[in-house]
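Structure below; questions to follow.
Showing just some of the chains, left in place.
A and B label the chains in the order they appear, each numbered from 1.
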Amino acid sequence: MGRALVWDATCVDSLAASHLPSTSQKAAAAAESAQMLKRPKMFLLRQAVSNARQLAPSVRAMSSKGPLVDLTVDNDGVAIMTLQRPPVNSLNLDLLKEISKSLDDVAKNKSRGMILTSSSPTVFSAGLDIMEMYKPDMKRAEEFWTTLQDVWFKLYGSSFATAAAINGHAPAGGCLLSMSCEYRAMVGGKFTIGLNETALGIVAPKWFMDTMCRTISMRQAELALTTAKMFTVDEALKCELIDEIATDKADAINKCKTFLKKFEKIPPLARAITKLKMREEPIKNLQTSRQADVQEFLSFLKNPKVQQSLEMYIQALKQKAAK
Amino acid sequence: MGRALVWDATCVDSLAASHLPSTSQKAAAAAESAQMLKRPKMFLLRQAVSNARQLAPSVRAMSSKGPLVDLTVDNDGVAIMTLQRPPVNSLNLDLLKEISKSLDDVAKNKSRGMILTSSSPTVFSAGLDIMEMYKPDMKRAEEFWTTLQDVWFKLYGSSFATAAAINGHAPAGGCLLSMSCEYRAMVGGKFTIGLNETALGIVAPKWFMDTMCRTISMRQAELALTTAKMFTVDEALKCELIDEIATDKADAINKCKTFLKKFEKIPPLARAITKLKMREEPIKNLQTSRQADVQEFLSFLKNPKVQQSLEMYIQALKQKAAK
């Protein structure tokens, strides 16, 4: 968008810069006005983001210490969400519920952005807790899967900006959480990341696949998903599964903050709507198949062979732990 | 497609070469015949390209000097379309109308291909002219947006081959025009290119996004659109937003010509239908949502906050120009 009549050649070099609103008032007005650009189906979204324009002074009040998720806001107004369910942040119903509630808190409190990380020195998240699948109470199992879907809707489709500081292994569901963010900085060294569901005889749901296909190429996603590939940090960087390699957790968080700072002068509403228009298709896909997706998971759990397989897996883990 | 019975091992090395028709008569026949490969919905397209088989001798008659677009055909039979609305080729209704008409001329006159460039030494096109959006006459605003859609349909979906010689900055609508071509050579140095709409509080329409997602990866497109990224020439080359870096405008045009020469021995109709089959999805998407897309734009303009934001922006530009 340029304004030709009042421009002369001398202002051309500052073309891009001049597009940045110079006052916060102007930014707010521009953001507000952009509301009209959305399609009707974006109506609910509009309400969710309508107040997301600036960091509110009340934001530090959001800090909370839950048993499984620590949510604080640092001096820059960035929310840090730390998963802290030892030893490996396995995603059980309780942890998923706390993540879901914490995502609501970040949305309500108008944070400038959120960084997802882990309290473990070696694991970002080990993925879904198989104890939620072994001899399950079906009512709880349904709540478990529905909550996982909720977490993905809230994280992948958040109006606030998101980044993952991946400070440990991130298999399966751990990889999904990080891919649902807008940016990934991962601590270098021995850690690995990937959707390795097939190794356990499991098929990743279509929305896991969709999320990966919008992070790396379809070709690389097919290779990774079928071979249960756990990427080293270098491999992940090369195919853009992660965006940067960090030296340690603090560095990963700093790199995420540097990413979030890019939005400082971008009107938040225009940013949020742009993000959601880009992510509209996979979100709509799960919205329309949500119930079928739950039923698929429950049928899977009811299969005696699945239960037998899980029992053997749990026995193997116990023996390993006993050594 | 090979013919086994009459081949022996000695002709194998010239396999690819033998696929190239050796006479223009043959090429014409092959092109004609390829008509039957298209689907019924491609019927209108077929008519549009049915005469696009060879450079007609009449092609130099196309040369014309409009006030805002210069259209000439060079000695190689390539049409050069130069945007010349000083100072920064802001896309107002008049310029868009001339571009639209010029694209019709290129299509009618069976050019061997078209190169889009700018008369400005520093700006390819600054994008949409915000004076078309500030306190607009609604009838004119509707014509403005409809004409922009027309230009995209005609350029992105052209049956003739297209390339952009990007000899200056190309933000927002300027980036869109270049991405709608089939090839991009950009003059190196300080120039930048990108869809930076969010910086102004604006959301790029879905068809801008679709066009970018078919040029660079979805991952890179999301990053670029949400952060309003203006790519340096080196960054643009790395993620394939542009295809080549040129030393100056003449070099950029030469590189575009070299690209267009690749089609010399390709039957034009098969080439055109292949291009349009590849681009069918985004074109169909806008065709089916065209009216909604216009209404979205008009609603946006009717919002008082939008008008307020535009006024502030124009004031800022005026003050900058006055210094």
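Worth pointing out:
As a convention for this text, a residue touches a chain if its C-beta (ideal position, glycine included) is under 8 Å from a C-beta of that chain, and two chains touch if they have at least 3 such contacts.
What you are looking at is a predicted structure, and each value in this text was computed from that prediction instead of being measured.
Shown are 2 identical chains; the number of copies across the whole complex in this structure file is 3.
In this section, only the chains that are shown with their structure count from here on.
Work out the mean CA point of chain A and of chain B, and you get 35 Å between them. Residue ranges of chain B in contact with chain A, taken from their complex: 85-90, 92, 120-123, 126-131, 168-169, 171-173, 190, 192, 194, 196-206, 209, 217-219, 221-223, 225-228, 230, 292, 296-297, 299-300, 302-303, 305-309, 312-314, 316-318, 320-321. Those residues of chain A that touch chain B in the complex are listed here as 1-9, 11-16, 18-23, 25-27, 29-39, 161, 182-183, 214-217, 240, 262-263, 265-267, 269-271, 273-275, 277-279.
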